[in-house]
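Could you have a look at this structure, given as structure tokens, before my questions?
Apart from one protein chain that is not included, each protein chain of the complex appears where it belongs.
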Amino acid sequence: MTDLSSYADLDLDRARRRGYPEAVFCAGKTPEQVAGIAAAVAARPDVVTLFTRASPSHARAVLEVLPDAVHDAGAGLLAWPPAEPAPAGGPVVVVTAGTSDLPVAREAMLTARYLGRRTEMVVDVGVAGLHRILAHLDTLRSARAVIVVAGMDGALPGVVAGLIAAPVIAVPTSVGYGAAFEGLAALLTMLNACAPGVAVVNIDNGYGAGHLAAQIAAP
Amino acid sequence: MTDLSSYADLDLDRARRRGYPEAVFCAGKTPEQVAGIAAAVAARPDVVTLFTRASPSHARAVLEVLPDAVHDAGAGLLAWPPAEPAPAGGPVVVVTAGTSDLPVAREAMLTARYLGRRTEMVVDVGVAGLHRILAHLDTLRSARAVIVVAGMDGALPGVVAGLIAAPVIAVPTSVGYGAAFEGLAALLTMLNACAPGVAVVNIDNGYGAGHLAAQIAAP
Amino acid sequence: MTDLSSYADLDLDRARRRGYPEAVFCAGKTPEQVAGIAAAVAARPDVVTLFTRASPSHARAVLEVLPDAVHDAGAGLLAWPPAEPAPAGGPVVVVTAGTSDLPVAREAMLTARYLGRRTEMVVDVGVAGLHRILAHLDTLRSARAVIVVAGMDGALPGVVAGLIAAPVIAVPTSVGYGAAFEGLAALLTMLNACAPGVAVVNIDNGYGAGHLAAQIAAP
Amino acid sequence: MTDLSSYADLDLDRARRRGYPEAVFCAGKTPEQVAGIAAAVAARPDVVTLFTRASPSHARAVLEVLPDAVHDAGAGLLAWPPAEPAPAGGPVVVVTAGTSDLPVAREAMLTARYLGRRTEMVVDVGVAGLHRILAHLDTLRSARAVIVVAGMDGALPGVVAGLIAAPVIAVPTSVGYGAAFEGLAALLTMLNACAPGVAVVNIDNGYGAGHLAAQIAAP
Amino acid sequence: MTDLSSYADLDLDRARRRGYPEAVFCAGKTPEQVAGIAAAVAARPDVVTLFTRASPSHARAVLEVLPDAVHDAGAGLLAWPPAEPAPAGGPVVVVTAGTSDLPVAREAMLTARYLGRRTEMVVDVGVAGLHRILAHLDTLRSARAVIVVAGMDGALPGVVAGLIAAPVIAVPTSVGYGAAFEGLAALLTMLNACAPGVAVVNIDNGYGAGHLAAQIAAP
Amino acid sequence: MTDLSSYADLDLDRARRRGYPEAVFCAGKTPEQVAGIAAAVAARPDVVTLFTRASPSHARAVLEVLPDAVHDAGAGLLAWPPAEPAPAGGPVVVVTAGTSDLPVAREAMLTARYLGRRTEMVVDVGVAGLHRILAHLDTLRSARAVIVVAGMDGALPGVVAGLIAAPVIAVPTSVGYGAAFEGLAALLTMLNACAPGVAVVNIDNGYGAGHLAAQIAAP
Amino acid sequence: MTDLSSYADLDLDRARRRGYPEAVFCAGKTPEQVAGIAAAVAARPDVVTLFTRASPSHARAVLEVLPDAVHDAGAGLLAWPPAEPAPAGGPVVVVTAGTSDLPVAREAMLTARYLGRRTEMVVDVGVAGLHRILAHLDTLRSARAVIVVAGMDGALPGVVAGLIAAPVIAVPTSVGYGAAFEGLAALLTMLNACAPGVAVVNIDNGYGAGHLAAQIAAP
Partner (left out) sequence: MTDLSSYADLDLDRARRRGYPEAVFCAGKTPEQVAGIAAAVAARPDVVTLFTRASPSHARAVLEVLPDAVHDAGAGLLAWPPAEPAPAGGPVVVVTAGTSDLPVAREAMLTARYLGRRTEMVVDVGVAGLHRILAHLDTLRSARAVIVVAGMDGALPGVVAGLIAAPVIAVPTSVGYGAAFEGLAALLTMLNACAPGVAVVNIDNGYGAGHLAAQIAAP
């Protein structure tokens, strides 16, 4: 399986066609396949390529081919070329309900940044202590799009949406146990948020949230 | 099926034995069966009997036998004898996220009252507008137990629990549509509330919530 | 229950505070309650109020109080005052996969319009015949936000997202049968869309989609 | 990520504000993050802090910073400072249906104790042999709140609730296999308990049960 | 569709082949089809035929053809020829947790009787008041098979199984609401019963339970 | 909504492009919309059009415009022009497990016929009496494709697949109750059939099964 | 935790009281706890004790205390004392659909044997090749109770029940993948078996099946 075309059909022109580059979803690919893709990517430094859901062995495979790629191990993300594009468009604020939601939040933040947005992060401000989120109202209201990452009850995005005019991108996480059902509870909460203005993405999908935020906050 | 013993085994001594009287769950019973039970109840004015989940035809059957019974049609509840017992124990506050949660909230409030507690109600204070619940902090903090009734995202009980020292009894309702899944979403949210101190009962179970509040706020 | 405050806590200042007015969710409210709310609304012609999920009896209750309210029976929506605000911001395009998705699509379109956006609609362009959606590429690419309404397999939003740069708001509908599970299948499809840029809202939630589109396409 | 504020926003004043201290949920945090929090906790010996869902590596991280912390490995719990507060309020009785429910029961018992309640434990008294639970009626009836921990069919809390006047806090556990669905079966049983007076918490949530019991049995 | 063979392939020799006659499941059949089957049945008075899940219109169709058929409207059951066979084998005891479980219990009892067993019924002895079931221990222990019919938490079969040596056939019913999920909660409880000796049949399947009991208690 | 293009985008050239004509899914459309589509269809007698999932009011709407359309009320199907095409390709055999599965089976059979296949039907041969299906082995083995329609346990398709060389199209139906979960149980059985050669379609999807059979048995 | 009473309340008199001895469910217990129970068991050689769901470390703990215990590693079962009781009552036949169902089938067979029944086993006779099960009709018809163990589609028990007069105990197994959902598909199939006479137990619950068979086939 040495020929790239036998396992992948890269879309390196997506950025030109659609405005945003393709990302490489690593889960389920062998490290060899990821390395083969990285080699093709190396020929196109004009396009920012993100490798998502990269395990340590995926990361090693990428870094061997693209040694200067940026790697955030917690987020399972690599970006190449390493330089972030100059920021344009409106600011994106990323909020987490708890510390355990950080890896997903970082995936979202880095995606938005590598797609060209300014970002800011507010951490550990879940609804069990409302004073925490209320202390950041100015930051929240300065954003063109707010990403809220939350597991367990997933209540924070609806609360934030009720406080601001910008759209909220809600990312349920698999943080929690028992009836959290790997993020299903948070997902349902967010889909049923009483406050309008909540856009939901898949459980743990920091990449999708960052991409959506970049589109909403586009110049 | 004219003999009561062929379809029911009443537990009219439960109040003496357990401290709280039995309630008659009407759903699934024929109006004739409910009437038969009401006739047996009529012989025991020393015990407060609640008829729950009573349809209009159930209610007519009860009222024919016990014409002075109190009937709250929205809540599907009847109580006999009609006089509420003198209140004892701590105050119980019942809170609703929205107007559509009122029937369940009234079932909870009336149950707590007929089991001997003082009650107060706060309505339509869902998390989409936080200022509404924050305006009632004093009332909430005066309670020995707070019942929070909410459908859709079910986020309110966790927010309330984070603001007070008393236990919160969370009642998910079937208010909502789509991914609310008839109250399942709210139920899961409440089971996963970030703030501890949230006791969950079945979807739309106002009776159970009122009973539990009466026990918690007992003298 | 004649006093509004006993069942509702209106938030008529939300537009000033958050930029968008509150909507009145009618499902689960009695027509009398809706009429009471309409009466309060009548005092505030400066705010656009939407009544959503209004059954015929809800609609009659509103129209008795606000006879000039606009009423779209299929969408279960009423708007008052009837005049649409002058459009501002970017265009919003609403797309349906099939004819049966129209009521939800109209709820979305009217919401976006009453919140101040220009809208356009493209109907019955599901993926079973790709030439239909491809024929509308120019319209799709002219939008600042695209709402895609689809039941059954819910595949259309992902396909659209792969064709344009603007964010896609995906609305699963309960159209279908069997393993469509009242919209659950379409919901899951949309949450798992291969193409990034898909923001999902609740099943049949045309109102939420229209609101979100208005926020994304805000000036 | 050396600065605490980059990943956590501790609420060490919660005890003063709400009456009960915050707990640190370790799952999903790195040992380094937990150690950082422990260091902040070390400055506040006036507050009891519990670390819940602590894996062995989390525990090591805490014990390195707070070497005298109490650690119950089975329950995944650490407490600091180690001295239990002087008991106040009513007694809390913790009951398990089977031996395999013990870790969760111990988490509940220790939480109630560190929040200031007297506790007693009754083990392995599931409904398959009713004589076992009936032998403990006096203990059960002496409690201000009873925590019942059960997996598999989860039938015990409803049986206990039918025997006593105090509220029962039901904790479903993930003990069982097949159609136990990791505790879902027990959870549903408890939510549908025929006897009123059953307050349900999340699957395996011993901490939440202990906290709720402490609130109910508060002085 | 006047020819029986165009819609049904009756198995009127099943009794000879398998020992128990076929039953006619009416749900989903038109009254005309049921009438056609009844006409074929009329030629075979040597075989007991049961018509199950018969709506009023199904029943009318049967009774027009077989006017002396026995009809239990609550149970949706008809039997023809009307005479019960002489009882043989061991006794079957049918137990209900609540009054609302009676229709299913009657379907079970009548099925067992028309398949040739002696039956006895014990009603409304749910686990919320254990003294009720304990008062019937002698009856329960006299049975060769016990059918326990219960909705809501479905806890009764497991409790009964722990008290007797004979097998318990557990029939979950759709009695309940909310998280009872139309009998799913009771079904799961029964499948996870701590006490061995519990045989589970489908929700509301009184016919299947009666059949199984007849087989277990066969001479 | 009088203009067809405002609610539908017919694909009347699909037969030419893809080999099979488009069908009109009526559920969720208003009778007026269906009538409008029928009017457009009337201009194209060269194409066979099927109207599926047609309620009585949909059927009336079609028949008013196309009075000679064939209408099978049980199957909810209309076909126009009424003449079946001359049969070509291999034979299709449709099998039902029970009488209640007939409406779906007829939808499948008529679809296959109007798409140009010879069909034969075998009814009421569920696995509870194996001799019934075994009596039809010759018919089954003569088919180029066999459609097996079954509710409840859905076991028949796997049994048939183990007996023949041709592919089996399995159609789960919503026949059954309780844990049949509206056809979900049968669907899962079919997806897990031990015998290979089972192609599954949606619950109650007779149209899809007939279409697929026509494709498999194409000349 | 050295005192047995701190973690278990053995019911070694159950055999005398209920006719069948208690089994020790090892899953979720520590090896130390299992060893402690084994030590208590050692004092009662008059009672057969089964240890179920024993991992290798549980087995080692038992064998250290009761070195002559019988151990079937595949089935995760230990029995002590090792001698099987003299058989009484009717024969029990255990049937598997596939080879992968053997461990559960052996648990069932050994349980029935240690509770005093004669047993016979028929393996790998799933419905994909009907000739296999039909070849064993005489054996099946000789049984007082038949246990059928099947994963994937779980179709075999219903087929067997249609062929014999004795009750069938259906044991779904977690054999399979994908939409087998860890045995859920087989469980649902069995609950919906078209043939009456199918008693269902929990997924992979060989012990429960063997126990139930022993009760049904009791002298």
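The letters A, B, C, D, E, F and G name the chains in turn, as written, and every chain counts its residues from 1.
The definition used in the following text is that a residue touches a chain if its C-beta (ideal position, glycine included) is under 8 Å from a C-beta of that chain, and two chains touch if they have at least 3 such contacts.
All values derive from a computational prediction rather than experimental measurement.
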Chains on display which the left-out chain touches in the complete complex: A, C, F, G
Which of C:G116, C:G129 or C:P167 contacts the chain that the document leaves out: C:G129
Which residue of C:L50, C:L77, C:A161 or C:I216 touches the chain not shown here: C:A161
For chain A, the residues touching the chain missing from this view: 5-9, 11, 14, 22, 25, 27-29, 33, 53, 172, 174, 182-184, 187, 202-205
Positions on chain C contacted by the hidden chain, ascending: 97-98, 126-130, 134, 152-155, 158-159, 161-163, 176, 178-181, 184-186, 188-195
Positions on chain G contacted by the hidden chain, ascending: 74, 98-102, 123-125, 128-129, 132, 151, 175, 177-180
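One rule holds for everything that comes next: only the chains that are shown with their structure count from here on.
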Neighbouring chains shared between chain A and chain B, ordered by label: C, D
Distance between chain centroids, defined by C-alpha means - chain B, chain D (Å): 27
Residues of chain B whose C-beta touches two or more other chains: 98, 128-129, 162-163, 178-180, 184, 187, 191-192, 202-203
Interchain contacts (touch definition) - all pairs: A-B, A-C, A-D, B-C, B-D, B-E, C-F, D-E, D-G, E-F, E-G, F-G
